[in-house]
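To start, I am sharing the structure in question, which I have written as structure tokens.
Heads up, one of the protein chains got dropped from this complex, but the rest are sitting where they should.
Here is chain A:
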Amino acid sequence: MHSYVRPNQYVAFRLPSDATKILKVVPDTMIFLGKYGTFPANQIIGRPFYLTFEVFDDASENNGHNLRLITAAELHAETLIADGEGDGDEPDANGESLPMRTNREIVDDGSAQKLTLAEIEALKKESTGSGREIIAKILESHSALDQKTAFSLAKYTLRKRKKYMKRFTVVPMDVSLLTNYMLQDKDAARIMELRDELIGLLGCWANVHHAGNSSLDGAVASKPRGRYLVIDETGGLVVAAMAERMGILYPHDGEDDQEQQGSDDVPSTEDGQGEQQQAASRHPRHAHMSAPDNSIVLLHANKQPNMSLLKYFGYDQDNPSETHPLYAHLKTVSWLQLLEPQEDTIYAQEPEHLTSDEIAALKSSKRSTYYRKRARWERTQAVVNEARAGGFDGLVVATLMKPISVLKNTVPLLSGSAPVAVYSPVIEPLTEVMDLYSTARKTAYITKRNQLGLQRQEQEKTADTTGIDSQDPFYPELAEEFYVNPTLLLAPTLETARVRSWQVLPGRTHPMMSGRGGAEGYIFHASRVLPTQQTIQAAGNPSRKRRKMDTSATPADSSTGADVEMNS
């Protein structure tokens, strides 16, 4: 939990202009918020989040402190007054007795404000306070203030406040904040225009959650739990979101108020087996990429994954901190390593194994190189073999590649009933996926497979034909006609969600006037299933209306929704 600002942590500063600034809070340094002020970092370290401070550039004006805490009551009082509420000037009170103020007399050329730009600049230079006087001056100098309606006055004050108030709110760094920051303040394309609500949906549909403490209730843990396969081309945002759900994103998660340090150091060996003894510690000590449970395998298209956004959560991908939970729980595998491991040099070429005598004879620098190379090879072997063995509990995809090509190679790696969730900023790649897993295609696939099975049986009458029921025989013709095996995914569904925010004020509730356009964003989800190889027919009636028409059962997948009728 984020309870207070820790030293050397990234935190977000929400500014009066609604912009967000993310900075690392280094002790004994200054924090620069541009025109909104400058203050020493030590004045916010240790303080709780979500507090709003007013900045005084000259500390002597505020008991020797640059920051003044603004209470919630003060904040709300200001908002309510600024919004023309609370002081008896309720909008509906204007109804009968008082003449309704309108904007009829307002001149739209900006001549009403008597202060010139130069004068305002001079004011800003003079004042060291938090901007309050400037706003008061500006309002004072407005010649037509009394002609404004309560609403327009409120809006005017608010606008000036956003421009001149020197204050900020400290907000903890989390996935939601980072998403909005990237969307609004940074380059939305870098995170594939992934929105908050879609991240939530993605994680839910992929059923990503903490795996529990399997070493403790080991009786049921017949296999490692909570292993998720992630394809993330958003620079690490999706990995961060999933890690957040799995409780492995924040280095200080679950710690109390007092700082606890040095408890999570990592043994130097590459042996990840010893976790039984260390189960009591918060993050069992594991070597790099060696956690068996509650882990993410990230498949990446280039030689190195791009996880640059993880730096905001204290994880530097080039030089990962050993105490960070992702150090052990995030495993990276390239597509080449997954599909053609023998062509990957690191995986395939085992460094020469030296005896202890030989090692002792090496120079110390060479010795450390030897250990490093050995460890890297062992790690790569373990991680790649684990990924290739499959049995994952969920698949999360946000890729720039064709999603169907990703599914073709990853769906077989999932365990039965494991969910698949794919994000795409635009719909076309996902309609293609839906089409390739359509009911009509499933039916055709099953029919063709049965035909081929019969043919093969006839061809090799002498051979043992019972094998066909037990395992999936490979038919090249089938693979040629069908890019993916459509029977592996159940209930493919495509959906989208969008959040719309509203302004809520008495008598003035309405949706926000503007928002962000861009990609709509879609989620495809389905469940991995283990189809039987028996020849089976769908039963039942696709829908009540067609009960009379549909007398002959067709070999269909009845489970995928309303379009069974497409078969005939």
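Just so it is clear, a contact is a pair of C-beta atoms (placed from the backbone, for glycine too) under 8 Å apart; a residue touches a chain by one contact, two chains touch by 3 or more; residues count from 1.
Keep this in mind: contacts and distances are computed from a predicted model.
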### Query
Unshown chain, UniProt name, "DNA polymerase delta subunit 3", "tRNA (adenine(58)-N(1))-methyltransferase catalytic subunit TRM61", "Trafficking protein particle complex subunit 6B" or "Ubiquitin-conjugating enzyme E2 2"?
"tRNA (adenine(58)-N(1))-methyltransferase catalytic subunit TRM61"
## Note on the structure
The one residue from A:131, A:251, A:419 or A:453 touching the chain left out of view is A:419
## Note on the structure
Of A:132, A:155, A:190 or A:225, the residue that touches the missing chain is A:225
### Summary
Out of A:9, A:157 or A:207, the sole contact with the unshown chain comes from A:207
### Task
Specify the residue from the set A:17, A:116, A:369 or A:493 that touches the hidden chain.
A:493
